[in-house]
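For this view, one protein chain was removed and the others were kept in their places.
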Amino acid sequence: MSPTNLHMYALATPLIGAFAVMVLGRYSRRAVAPIVLGVLSFSFAAALTVFLQVLSGGGFRYVVGNWLAPYGIELSVDHLGSLMQVLVSGVALTASVSALKSVANDLQDRQHLFFTLYLILIAGLHGLVLTADAFNVYVLLEIASITAYGLIALGRGRAIVSSFNYVIMGSTGACFYLLGIGYLYILTGTLNMADLARIIPTLQSGPALATAFSFCIVGLWIKMAFFPLHVWLPNAYSDMPDGAAVLVAPLMTKVTIYLMIRFMFSIFSPAYEFIQHAGVQQIVVGMAALGIVCASAMALGQKNLRRMLTYLIIAEVGYMVGGVWLANTQGLTGAILHIVNDALMTLCLFLAVSAIASRAGALDFESLRGLFRRMPVTMAALVVAALSMIGVPPTCGFFSKWYLLLGGIQAGQWLYVGALIFSSLVNAVLFFRVIEIAYFRTPDEGAHGSGHEAVPIREAPAAMLQPLVAAAAALVVVGLATGPLVQHVIRFALPGGF
Amino acid sequence: MNLQPSTWPLAAVLISLLGTVPILLSERRPNLRETWTVLISLGKFAIIASMLPAVLEGGGYRFTLAEVLPGVAIALRVDAMGMYFALVASFLWILTSIYSIGYMRALDEHDQTRYYASFAVAMSATIGVAFSANLLTLYLFYEMLSLSTYPLVTHKQDAEARSAGRKYLTYLLGTSVALTLPAMILIYVLTGTLDFSVGGILAGKADASTVSILLVLLVFGFAKAAVMPLHGWLPAAMVAPTPVSSFLHGVAVVKVGVFSILRMVFFIFGTGLLADLNLGAVLTALASVTILGASLVALTQDNLKRRLAYSTISQLSYMILGAGMLTTAGMAGGLLHLSMHAFGKITLFLCAGAIYIAAHKSNISEMDGLGRRMPVTYAAFFMASLSIIGMPPMGGFLSKWSLVVGAIDGGQLLLVAVVLVSSLLSAAYFFPIVYRGFFARAAGENGPEEIREAPILCLIPLSVTALFCLGLFLWPSLALQLIQMVVSP
Partner (left out) sequence: MDAILTEIIAKYNYWIYVVLMMIGFYAMIGKNNLVKKLLGMNIFQTAIILMFISAGVKKGGLIPIIDKQAALEHGVNSALINNPVPHVLMLTAIVVSVSVTGVALALMQRIYRRYGTLEENEILEKMDR
């Protein structure tokens, strides 16, 4: 196991684990948990090692199977990719602890199938953050999506229909992306990102290149549920089994945003006229602002905690897309930071949702009454995540919002700045509404009046609490570590020209 | 100023935050829990007091936790202004803790553990604000204070508490996110730093209109200072148990708001800049309106705690008024009023609580004749109201005197009139209470015969604070020395 191969092992172990779970899990249900946890712990450790290597020794490019680029497949292990790999593997490991418990409750004898898909999805995400080939992005994106379709379909109620709608929308997005790649290939004759980046500036053909760019970007927007291409997300994410939601909700949209950053700045460059075009910037950032406002407003209309969160994911996508398209250092720093932070926040929120669901059953606001007494730890973690979503220091949400606001001010995008502040206020309203219900109303209010009598504490199982507390702690730790994170990682992750 | 690196500021902030752990763990043993609370409050005061000599020598301490943004760290520093506020707050916390024990046990309140734990967190946040080295750290602790006091405000957990809690967070969180945060970012964009430094950081970095926008954003953004029209949360918060109202909404929370605004005036804007741009008038105008408006509303309130709340709103603006005068005497008066009002108002609230425990009455119109049954409480109430009105021989006289001198120095005779008129108004809303207590006859057969004084644990703190109102008039040197270091560095 040479040290330069570690990132490959981080990618490959979930894939191998997926088959192991498939085969062994069929015979013994008890084989599932050790395999999943073992594989993901290894993957996380490997990703972390690679990340530390990259921090000390700088990024490198890796050629798979000795077929030299641009013909062979290349992986790029740089600061940004490596950071994302740590994020993906860390979130996956944390989520899986909780998922093992909730899936054991939800899908008794189909656990091994669930975790087969689960691990392939993780392998796909690992691939996405490392690949340096534009076509591979398409393939890996579909691997991640197809497994996600399957995971969603395992959910409750109308999950199958939501999953089918997601198939249609997701495939449309993938087709758009593939179409764009087709244009790029016809124009340049290569699919390697570095090669593309070398050739594109020499091209003359404006409209064709712009078409390629727009097709790819729109395709990615559909995949990440950027407003107004978001309609598939709320149903799909709220009908998923909780075990899948804790993985998919934090990672899928965030990784797609990472891909957009890669596409815009590793294939194209910040100097590309379409990105620099003031009108285009105005429109995209304006759309992001509109998306933030609309998604926040729609979240206000929800009566179910899980559904409310899905709309918040859409709002957060607006944060990041807007931040990237501000096209200045602060904005892009904020967007990258927010990818990390939002992944952690969403993880914490969905872990809390999963824990609440395991005890309270339903998640509509009425069934949250009196939860502070019954599940104090879970609610405390939910409050931390809520503070981060609102943007209260020292939680990490504050700092990425800070950079995004700075970027917005620098670019003079006042609409976007206003939308960010509006969304903070709406988040405050949303979460305090939930907290108020959980804090004030006791479940048997009708029978006992105001009811201060002791309600027994009935916390979620430890396997769900531990990851939740870890995620909540991570929100504060990452918040306090923002300085070093920006200085030692994200500064290097910014593409040349920034 | 020579600030030594030290972990003492951190210890001063953290002791009560970490203190929540033993408090929560001893939930089933109330005596142990209350012992912890008192010990922690004593420890906190001791740590803060131990840093006093260095501050008096013109030095201080600093502590940097982490640099989170380029040029901005989460950092603490102990200087004269922070020390002044921290001393007052931590000293009064000891008394409030003792009083809380008496009050909560006398009323047999529910969820006492949560109460003491939240109180300790709130105290950490208060000292954190006092010792913040920059605007970001201050904002952090400011928000922490808003959130940690929410369970205290809504302690009763009934419908009234719920709507009060809603109002509380809407005002405090809403303004800080919508006004303070943008102002903070704007300052960062303009100057590249958020550090508090003597003489301000904005001079030469921003034009007059930007500075005035920032000033308005920050005065209203720190809504804890309850400058009208953002004062509505304070009367609503009076549904909280009385020790909370007395300490948090007479001292800690509201003074944190004022303290933050004063920090901005002295260390972000700089009094020189405000004087050059003639912006002191913005502060004095807003403050004057609040002083007079709130005094008038206080006259109409029958609920004792609500009357005190409006009185607080009015008195808080004295401090902003003093800062807005931009004269040495005026600023000193404003700062001095911070401690004078703290001791006076906490006494009044503690008395209100004692009356509630002893007689279960909260409306002034029902309090006829109570003074003869509760002479200690009413005597303390009388002394404290004299201090708030500003009559010698009480501490409040010194601060009002200094304010009047400051106004005359600055040639702002209108402000002299504001101070005098509002003093008359405060006399008009305090004296009837005392008069009714001692001289009015109770109507009906349900006379106050069976009413006795509140428990001894309640009486001691309020007597101590009342005596301090007197003591601060006779020996104000420590406060004056610290204030002098702030206003003429």
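Labels A and B are assigned to the chains in the order they are written; within every chain, residues are numbered from 1.
Everything below uses one rule, namely that a residue touches a chain if its C-beta (ideal position, glycine included) is under 8 Å from a C-beta of that chain, and two chains touch if they have at least 3 such contacts.
Just so you know, these numbers come straight off a predicted model, no measurement behind them.
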Among displayed chains, the one left out touches A
Among A:Phe42, A:Phe60 or A:Phe164, the residue in touch with the chain that has been omitted: A:Phe164
Touch criterion as defined above, residue of A:Val23, A:Leu52 or A:Ile186 at the omitted chain: A:Ile186
From the list A:Val63, A:Leu107, A:Cys175 or A:Ala197, which touches the chain that is not on show? A:Cys175
Those residues of chain A that touch the unshown chain are 135, 138-139, 142, 146, 149-150, 153, 158, 160-161, 163-164, 167-168, 171-172, 174-175, 178-179, 182, 185-186, 191
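Just so it is clear, only the chains that are shown with their structure count from here on.
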Measure off the straight-line distance from the CA centroid of chain A to the CA centroid of chain B, and report it in whole Å. 43
In the complex of these two chains, what residues of chain B are touching chain A? 65-70, 73-74, 110-111, 136, 139-140, 143-144, 147, 151, 154, 157-158, 161-162, 165-166, 169, 173-174, 177-178, 181-182, 185-186, 188-189
Which positions of chain A touch chain B when the two form their complex? 387, 390-394, 399, 402, 405-406, 409-410, 417, 421, 424-425, 428, 432, 436, 439-440, 450, 452, 479-483, 486-487
